[in-house]
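Shown here: the complex without one of its protein chains, the others still in place.
What follows is chain A.
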Amino acid sequence: MSVTDTVGPTAGPPRTINAGGQSAPPPPPRRSRGLNVGQRRKLRTGLLFISPWIIGVLIFIIYPVVYSIALSFTRYSGMEAPTWVGIQNYVTAFTDPMVGKAASNTIFYAIIAVPLGLLIALALAIAMNQNVREVAWYRTIFYAPSLIPAFAMSFIFIVFLNPQFGVFNQVLNLFGGANVNLLGDPTGVKIAIILMAQLGAGNAALIFLAGLRNIPKTIYEAARVDGASPLRQFFAITFPLLSPVLLFNLITGISGSLQVFTEAFIVTNGTGDPDAGALFYMMYLYKNAFGFAELGYASALAVILFLVGLALALLVYWLSRRFVNYDVEAG
């Protein structure tokens, strides 16, 4: 014989207690038989309120994505009706030497720019989190470069790297070096664009800052009482408890690095030269779409990029199980 007993008013679902007084596993929850009239009305109202968002996503995200996937199997100039070519565009993409070049440039960029960006953003966040009176000023100053649009930043960098007037060459000259045009070298131009991207680290830094402020102060106090040094506190407390934020910034950083475009387009006048050194994947995609009127091929390139981005995100998620710690509660 068994009875059902509710333990406490807020103790959760009812427990089944058998004759021996031991808890038995609770029965599976009963399936909802549907929504009642009031709930349906609330659902309708809710959907109505978010309908602009739903419509926007359907029109501006879902439809273009589906249409791009369909176009990737066609030859399409943007003018005449698309012609079905099967997987030909994908075959071409894997044999096109410029796709390989553009992909390797993008990987080069991602491998350096993403970790560097995370480090700089974390350093900025720690600086923004200091308990000093002028912290509001520091936060503004550190974040300000992120407000400069990419195209304006690109022009600033062109002047900064000018062989005659640029600060970079002035410093080189102090050490007796000859003038160099970093933007005229296939590797130099990539490095310049990587450095340029770091001026936008303020956005990631804000997210790190929010994460830092979410770590309970009591943990640090306990660590200090135990005699932990600031470095030890960083690696034993800050870094593990910041790992969910790190994961977010890592994924958005990878996604952004795969789509690098504006800076390279402006710095190289849209060519991606010298020697295709700054021809990033998105630039090559853009060239094919709007320079060569091959929208079908460009769509195939976009689908490949999407799949690579998705695969990398899944890989990072899988790896994150080893380093991400979700145990922290707001303190």
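Following the convention adopted for this analysis, contacts are C-beta pairs under 8 Å (C-beta built on N, C-alpha and C of every residue); 3 or more make two chains touch, one makes a residue touch a chain; residues count from 1.
Simple rule for what comes next: contacts and distances are computed from a predicted model.
Engineer: What name does the UniProt record list for the absent chain among "ABC transporter substrate-binding protein", "Outer membrane protein with beta-barrel domain", "NADH-quinone oxidoreductase subunit N" or "Regulator of Ras-like GTPase activity (Roadblock/LC7/MglB family)"?
Structural biologist: Answer from the UniProt record of the missing subunit chain: "ABC transporter substrate-binding protein".
Engineer: Of the residues listed, A:115, A:177 or A:230, which one is in contact with the missing chain?
Structural biologist: A:177
Engineer: Looking at the full complex, which residue from A:98, A:112 or A:156 touches the chain that isn't shown here?
Structural biologist: Spelled out, the listed residue whose C-beta touches the missing chain is A:98.
Engineer: Of A:45, A:131 or A:164, which one is in contact with the hidden chain?
Structural biologist: Residue touching the absent chain, from the options given: A:164.
Engineer: Given the contact definition stated above, which residue among A:145, A:186 or A:256 touches the chain not shown here?
Structural biologist: Looking across A:145, A:186 or A:256, the contact with the absent chain belongs to A:186.
Engineer: Spell out, residue by residue, where the missing chain touches chain A.
Structural biologist: Against the left-out chain, chain A lists 75, 77-80, 92, 95-98, 158, 162-164, 173, 176-181, 183-186, 269-276, 287, 289-294.
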